[in-house]
Structures are given as C-alpha cells and as structure tokens.
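Shown next, in structure tokens, is the structure this report addresses.
Excluded from the complex is one protein chain; the other protein chains are retained at their positions.
The block that comes next holds chain A.
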Amino acid sequence: MDWFTFLFAVEVAIGGLLSGVMYALVAIGFVLIYKTSGVLNFAQGAMVLFAALTFVSLTEMGLPFAGALVLTLLAMTLLGITVERAVLRPLANRSPMTLFMATLGLSYILEGLAQLLWGTQVHRLDLGISNDPFEVAGIFISTFDLVAAAIAGAMVAVLTAFFRFTRTGLAFRAVADDQFAALAVGLRLDRIWIAVWTAAGVVALVAGLLWGARLGVQFSLSLVVLKALPVLVLGGFDSVLGAIVAGLLIGATEKLAEVYLGPFVGGGIEGWFAYAVALVVLLVRPSGLFGQKLVERF
C-alpha cells in the first residue's frame, strides 16, 4: 500500500466517522423515547422535518435566528403535550406494537401537517457554518461535519448529565425501569411523557437544523430515519452512548464498504450494507452493543 492509498483510506474512514455522527443525531431522538416508554417512535423523522420546516419558515417570515429557535422549541413542546394527550394517554398500557403503530400514524400526520402549514417548497437553511474543507496532511476534513460532531458530542454530554444528575432525569430512568413501580411511588407518568417527547422534539430540532443545512429543508428530511435505524439496532435502542458509538461504526463501515467493496458488485451498496452489519450484530447480541439485556419472567 503506497502513502497516497493509505491516506485515502484514512480519509474515507474519517469521512465515514463524521457522517456517522449525523446518523447518531437522529438516532438519539429514538433512544430518548424508547428508553422511557419502550416505544419505537417511528415519527422521529417526521419530527425532524416538522421542526426544521417550522424553524426555516419562521426565519423566512423575518424572525431573527434566536426568535425562530424559541418559537420552534415552543412548537415542539406543544407537540409533545398534544402527543401525550391525544395518543399516549388513550393508549396507556397497550402493547408496544399498538404504540408503534400509533407513532407510524403520527408520522404521516406530522408530515402532512408540516406541508399543510408551511407548504411544499424546498428551503435553503444557512447556519453560517462553512462548508469548505480544510487540509491536514493531504486529507480533506469538512468544517461543517466537525461542527456537527461537536454539537452531537455536547448533546450527548448534556443528556447523560441530565439523566444522571437531575430529578427529572432520574424520574425518566425510574419510568424506564418499571412504569408501575414509578407510578406507585408517586411519579406523574403523564408529565414525564410530555417531558420526554419535548426532549425528543429538541433533539429533532437540532438534527433538523444540521441535516437541513446539508440537504435543504424539504420532505426528504423525514427519510433520514433510514440512516438512523441500523445505528439503533447496532447500538441498542435504549443507550445514548450506544447511538453515538454505533453511529461512528456504521458511518465508517458503510463508507469503507462502498469504496472498497462497492466496485466489485456494481456500487451503491452503502444503503443496505449498514443494515447487513446491524443484522449480523443482532444475531450475536440481540439487544445491540450497549442495549440493556431484557430478562422476562412468564
């Protein structure tokens, strides 16, 4: 292997790692809700679209960045309250499959609502982060991707601290461990669900802003969940740290596979290769690399 070939392989791996962080950003939203309610929230992608579309439409109406951000956060809070009242509360104690199907329906409603309110046009979202690369030892590194990675890292740190050191975070964990026990000691399940859906909404907003700056704010934003699903399978559905580590692994693996295996099979393999990796891990570790092992007694 000559020096150029080696550098290129390193560059592919670094590019993949940075892409993986972007996948993890979306996956974290799934984890938050799964961790506290055991529901795989299929609507997370639609929430990403809804948040980004609301934000960019508000800025286009002349609101400053901070004003649009605050209003969008309020909108996501309102969404959290609505979901709790209209979907979760009536379906309390139903099977996980019922709740999953409810989030599937919610996904379509949110996509339709977002387009109904803000239209179907494609929007440009400029966060002021440079898209130009810089060079380190012959390797191009994207400034935008580095900033996105820093934001994702900060978010993981905040969420970890939140779960570990705040009363609400501890309540989240208690509900995640045992809903009935949490209720028995006086925890308000409704408030916790509102809080966790709002937190997932905030994560969706951050992911929506970063992905929206990359893709443009458009319907396709809701499809970024396709990148997050193998990350969840690999990292475990209930681990924030798992989402980050799995995001990095999936990102690097799929890029290396596309570049080095793709040419032998006609290319275009990264879309399914990530799922293949996740499936292999499922066979070995059904709860993912960092997921809690579930023990059920019958």
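Structure notes:
Just so we're on the same page, contacts are C-beta pairs under 8 Å (C-beta built on N, C-alpha and C of every residue); 3 or more make two chains touch, one makes a residue touch a chain; residues count from 1.
Methods note: contacts and distances are computed from a predicted model.
One chain of this complex is left out of the view, and of "Acyl-CoA dehydrogenase", "ABC transporter substrate-binding protein", "NADH-quinone oxidoreductase subunit L" or "Nitrogen regulatory protein P-II", the protein name its UniProt record gives is "ABC transporter substrate-binding protein". Only one of A:64, A:271 or A:286 touches the chain withheld from this view, namely A:271. Residue-wise, the contact with the chain that is not shown comes from A:122, picked out of A:78, A:97 or A:122.
Against the chain not shown here, chain A presents residues 8, 11-12, 15-16, 18-19, 22, 112, 115-126, 131-133, 140, 142, 144-145, 211, 214-220, 223-224, 227, 254-255, 258-259, 262, 266-272.
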